[in-house]
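Only one protein chain is missing from this complex, and each of the others stays in its spot.
Letters A and B mark the chains as written, and numbering starts fresh at 1 in each.
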Amino acid sequence: MLAGAAAALFVPATAAALGGTSAAAAATAPLSRSLATPEGTTHRITMYVEDLGGGQFGYGLAPGQATIPGPVLEMYEGDTMEITLVNTTQSTVSIHPHGVLYTTDSDGAPMNDSFNQPGETRTYTWRTTGEKSLGRWARPGTAGYWHYHDHAMGTVHGSGGIAAGLYGGLVVRRRGDILPDRQFTMVFNGMLINNKLAPNTPMFEANHGETVEFICIGHGDMFHTFHLHAHRWANTRTGYLEGPRDSSQIIDNRDLNGGDSFGFQVIAGEDVGPGAWMYHCHVQFHSDAGMAGIFLVRNADGSMPDGAQEAIDRFHGHEGGH
Amino acid sequence: MLAGAAAALFVPATAAALGGTSAAAAATAPLSRSLATPEGTTHRITMYVEDLGGGQFGYGLAPGQATIPGPVLEMYEGDTMEITLVNTTQSTVSIHPHGVLYTTDSDGAPMNDSFNQPGETRTYTWRTTGEKSLGRWARPGTAGYWHYHDHAMGTVHGSGGIAAGLYGGLVVRRRGDILPDRQFTMVFNGMLINNKLAPNTPMFEANHGETVEFICIGHGDMFHTFHLHAHRWANTRTGYLEGPRDSSQIIDNRDLNGGDSFGFQVIAGEDVGPGAWMYHCHVQFHSDAGMAGIFLVRNADGSMPDGAQEAIDRFHGHEGGH
Partner (left out) sequence: MLAGAAAALFVPATAAALGGTSAAAAATAPLSRSLATPEGTTHRITMYVEDLGGGQFGYGLAPGQATIPGPVLEMYEGDTMEITLVNTTQSTVSIHPHGVLYTTDSDGAPMNDSFNQPGETRTYTWRTTGEKSLGRWARPGTAGYWHYHDHAMGTVHGSGGIAAGLYGGLVVRRRGDILPDRQFTMVFNGMLINNKLAPNTPMFEANHGETVEFICIGHGDMFHTFHLHAHRWANTRTGYLEGPRDSSQIIDNRDLNGGDSFGFQVIAGEDVGPGAWMYHCHVQFHSDAGMAGIFLVRNADGSMPDGAQEAIDRFHGHEGGH
């Protein structure tokens, strides 16, 4: 899709420019910024690591706003993100990104002495780049559905921080990429989704016909496959095909293991209609144990589709035993 | 390959049109239909869920014909399949497809009240579509090597039905796709292949030079990798490359986990000759425990190649201890 068409598709919810601290953080929030930033923008944000109690920790863009997963961070290839990380906890923590560019100072790894001591504030800088032509080939740029996570709490690989919820989505777009109406982050972390078990897993909601973006991230010690009912995508950088000669596989189920991430966009309920559609890990005993949730596609006017409430109630009944 | 060339390659074995109930069901059957159906065909079939004894259940296209895996169901993008599912068992069952389009009524999930009670007959409708151009990009259609399975027996995710054998291949082709001479379905399900352990795993047979299609499906609670000796394919929708600029990886080993599926075509014995070629899970203790079988490439005239019977005998001896 051309940039013009992308702009036409995109209806900013609050139009807060990326780079401010007002961007909404929750996993199911409507996309809250236009991304209409000039080329080479430097986004300066402050992130707070907070103890949420009960062994859970989160990242947030303002004090008291930490969530699991943390806020989706977004930029375009060519942009820079400077993250002032405020550690409000009693533990060592850090922020380690996948996919983007950083010097050893911003690695987020204790091996490179790159982490926050308890109470410490420290700045991490992530840069991005477009692809570099080599004639026939090109070295890839940094566009992708990436993620960030702690690399210092519990172990030098951040195993304690990740288990506790210190993770979030990181999207680097290429100019011209299609922007979604809604954006969901889904983290398979051990036997949990966003550190929850069914029936408390997130219910992602959209209206019939909206363009929704799923950001899928794997963490922890288990192997998983992510399956979404009644929707499918291409196994590419964006989930779209690049025209009729693109040979990529079309999928509705994909491995999602430690450190992996992928993303895709679908039109909610396209060709299948609104309703309560299940997403789940397709490893059978994982879904049976509660790695399942609902993608609720409402009617186009936002009303509840026939049968959806009954399905939600059944989901709570079926999964109530966990 | 152009459609004309594809037609020239394809030699229908029985020329039964898809949509009848006479299509052969066994995993190793020669392809039994021409797929020479008009655009937008609605295929109406009746499927029977049957108790095969010993804790095994199967899907079949006629009473008493249930197999593990069930019959391969095929259509072209744009077609519709209406499945009248007859539940001859004492359990709740359903049929849930991957990749294709369905309303919540045909989801096959108890959450959407979409399943057969014991003894009940119920119709499920699957639709398909081609890709939708967005200018530069396209939203993918439904072409693919997919699969179907129970989603209601044992648990609300069908874990009991899947373990018992309620699964099969579903192929949605794009017009112009190459049609094979032979078609094999291989389901890695827990520690079994098509619910069998070596040496009782299927021996897939073809003649040297035939185009054979493998449909590979993963199920259950284990992780697996599928490896085929002496043959390779592209990691694409079809297993073919789209010309010399297709950057896709060429593989002979691929992850095959719960809910995953892929397919590919090879020329049996191309450049390597006939013989007994092994396929197996490449997780070592899985192959040692019996997740292995034989792809027997006979001579072009159908006779047994030198050494093949000895290899088959050795396979039965090696694997006889399970």
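Please note the rule applied: a residue touches a chain if its C-beta (ideal position, glycine included) is under 8 Å from a C-beta of that chain, and two chains touch if they have at least 3 such contacts.
A quick note: this is a predicted structure, and the numbers were derived from the prediction, not measured.
Student: Check the options B:88, B:103 or B:287 and report the residue that touches the missing chain.
Tutor: Candidates B:88, B:103 or B:287; residue touching the omitted chain: B:287.
Student: So one chain is hidden, and I want to know which residue out of A:67, A:185, A:211 or A:261 touches that hidden chain in the complete assembly.
Tutor: A:261
Student: Which one, A:70, A:99, A:168 or A:202, makes contact with the chain that was left out?
Tutor: For the chain that is not drawn, the touching residue is A:99.
Student: In the whole complex, not just what's shown, which of A:40, A:63 or A:140 touches the removed chain?
Tutor: With A:40, A:63 or A:140 as choices, the missing chain is touched by A:140.
Student: From the list A:129, A:200 or A:299, which touches the chain that is not on show?
Tutor: With A:129, A:200 or A:299 as choices, the missing chain is touched by A:129.
Student: If the missing chain were put back, which residues of chain B would it touch?
Tutor: Chain B touches the missing chain through residues 1-2, 5, 176, 178, 223, 225, 227, 229-230, 232-234, 238, 240-255, 266-267, 270-273, 275-278, 280-288, 292, 307, 310-311, 314-315, 318.
Student: Could you please point out the chain A residues that touch the chain left off the display?
Tutor: Within chain A, the residues touching the omitted chain are 98-99, 101-104, 107, 109-113, 127, 129, 131, 133-144, 155-159, 162-163, 218-221, 223, 234-238, 240-243, 246, 248, 255, 257-262.
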